[in-house]
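All protein chains of the complex are present and in place, except for one that has been dropped.
Presenting chain A:
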Amino acid sequence: MLHIYCPHCCELREEEEFHAKGQAHIARPLDPDNCTDAEWGNYVFYRKNPRGLHHEIWYHSTGCRKFFNVTRDTQTYAIKEVYKIGEQPQVVAEG
(Lines give C-alpha, C1' and ligand atoms only; values in the text may rest on other atoms or scores of the structure.)
Protein backbone atom coordinates (compact mmCIF):
# COMPACT_ATOMS: atom_id res chain seq x y z
CA MET A 1 0.00 0.00 0.00
CA LEU A 2 1.46 3.36 -0.99
CA HIS A 3 1.52 6.29 1.39
CA ILE A 4 0.97 9.31 -0.83
CA TYR A 5 1.53 12.96 0.08
CA CYS A 6 -1.28 15.16 -1.26
CA PRO A 7 0.16 18.60 -2.13
CA HIS A 8 -3.24 20.23 -1.51
CA CYS A 9 -4.21 18.54 1.78
CA CYS A 10 -0.53 18.75 2.78
CA GLU A 11 -0.37 15.38 4.47
CA LEU A 12 0.30 11.72 3.78
CA ARG A 13 -2.74 9.60 3.03
CA GLU A 14 -3.45 6.00 2.17
CA GLU A 15 -3.40 4.92 -1.46
CA GLU A 16 -7.05 3.85 -1.11
CA GLU A 17 -8.05 7.53 -1.19
CA PHE A 18 -6.41 8.08 -4.60
CA HIS A 19 -6.76 7.02 -8.20
CA ALA A 20 -3.84 6.71 -10.61
CA LYS A 21 -4.55 8.55 -13.86
CA GLY A 22 -1.60 7.52 -16.02
CA GLN A 23 1.33 9.33 -17.56
CA ALA A 24 1.75 13.04 -16.84
CA HIS A 25 2.96 15.87 -19.08
CA ILE A 26 1.26 14.70 -22.29
CA ALA A 27 1.13 17.77 -24.50
CA ARG A 28 -1.84 18.07 -26.82
CA PRO A 29 -0.84 19.04 -30.35
CA LEU A 30 -1.31 22.80 -30.55
CA ASP A 31 -2.96 22.64 -33.95
CA PRO A 32 -4.91 19.35 -34.13
CA ASP A 33 -6.35 20.15 -37.56
CA ASN A 34 -2.92 20.35 -39.14
CA CYS A 35 -0.94 17.68 -37.31
CA THR A 36 -0.08 14.34 -38.92
CA ASP A 37 -1.91 11.13 -38.11
CA ALA A 38 1.30 9.89 -36.48
CA GLU A 39 1.46 12.93 -34.18
CA TRP A 40 -2.19 12.56 -33.23
CA GLY A 41 -1.84 8.81 -32.78
CA ASN A 42 1.16 9.29 -30.49
CA TYR A 43 -0.78 11.84 -28.45
CA VAL A 44 -3.88 9.69 -28.08
CA PHE A 45 -2.52 6.15 -27.80
CA TYR A 46 1.21 5.95 -27.09
CA ARG A 47 2.41 5.92 -23.49
CA LYS A 48 5.74 5.34 -21.80
CA ASN A 49 6.30 2.17 -19.84
CA PRO A 50 9.63 2.85 -18.17
CA ARG A 51 11.58 0.65 -15.81
CA GLY A 52 12.50 3.28 -13.25
CA LEU A 53 11.30 6.84 -12.81
CA HIS A 54 7.83 7.59 -14.16
CA HIS A 55 5.92 10.87 -13.97
CA GLU A 56 2.27 10.15 -13.30
CA ILE A 57 -0.98 11.97 -12.61
CA TRP A 58 -2.82 11.01 -9.44
CA TYR A 59 -6.24 12.09 -8.25
CA HIS A 60 -7.22 12.52 -4.59
CA SER A 61 -10.69 11.19 -5.27
CA THR A 62 -12.10 10.88 -1.75
CA GLY A 63 -10.30 13.90 -0.31
CA CYS A 64 -9.84 17.28 -1.97
CA ARG A 65 -10.67 15.89 -5.46
CA LYS A 66 -7.61 17.57 -6.99
CA PHE A 67 -5.23 16.18 -9.60
CA PHE A 68 -1.47 16.35 -9.04
CA ASN A 69 1.76 14.82 -10.33
CA VAL A 70 3.81 12.07 -8.74
CA THR A 71 7.27 10.86 -9.75
CA ARG A 72 7.42 7.17 -8.90
CA ASP A 73 10.00 4.46 -9.39
CA THR A 74 8.21 1.61 -11.15
CA GLN A 75 10.75 -0.93 -9.87
CA THR A 76 10.69 -0.08 -6.17
CA TYR A 77 7.33 1.77 -6.07
CA ALA A 78 9.15 4.50 -4.12
CA ILE A 79 7.61 7.93 -4.59
CA LYS A 80 10.42 10.37 -5.33
CA GLU A 81 8.48 13.59 -5.65
CA VAL A 82 4.98 15.08 -5.57
CA TYR A 83 4.25 18.33 -7.38
CA LYS A 84 1.21 20.28 -8.50
CA ILE A 85 -0.30 20.39 -11.97
CA GLY A 86 1.48 22.99 -14.08
CA GLU A 87 4.81 22.53 -12.29
CA GLN A 88 7.83 20.69 -13.66
CA PRO A 89 9.51 17.74 -11.90
CA GLN A 90 12.79 18.26 -10.05
CA VAL A 91 13.60 14.56 -10.01
CA VAL A 92 14.05 13.25 -13.55
CA ALA A 93 15.55 10.09 -15.03
CA GLU A 94 19.16 10.36 -16.20
CA GLY A 95 19.88 10.29 -19.91
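Heads up, the rule we're going with is that a residue touches a chain if its C-beta (ideal position, glycine included) is under 8 Å from a C-beta of that chain, and two chains touch if they have at least 3 such contacts; residues count from 1.
Here, contacts and distances are computed from a predicted model.
Enquirer: So which of "Monovalent cation/H+ antiporter complex subunit F", "ABC transporter ATP-binding protein", "Sarcosine oxidase gamma subunit" or "Polysulfide reductase NrfD" is the UniProt name of the chain that got left out?
Expert: "Sarcosine oxidase gamma subunit"
Enquirer: Considering the whole complex rather than only what is displayed, give the residues of chain A touching the chain that is not shown.
Expert: Against the missing chain, chain A presents residues 8-11, 13-14, 16-17, 62-66, 84-86.
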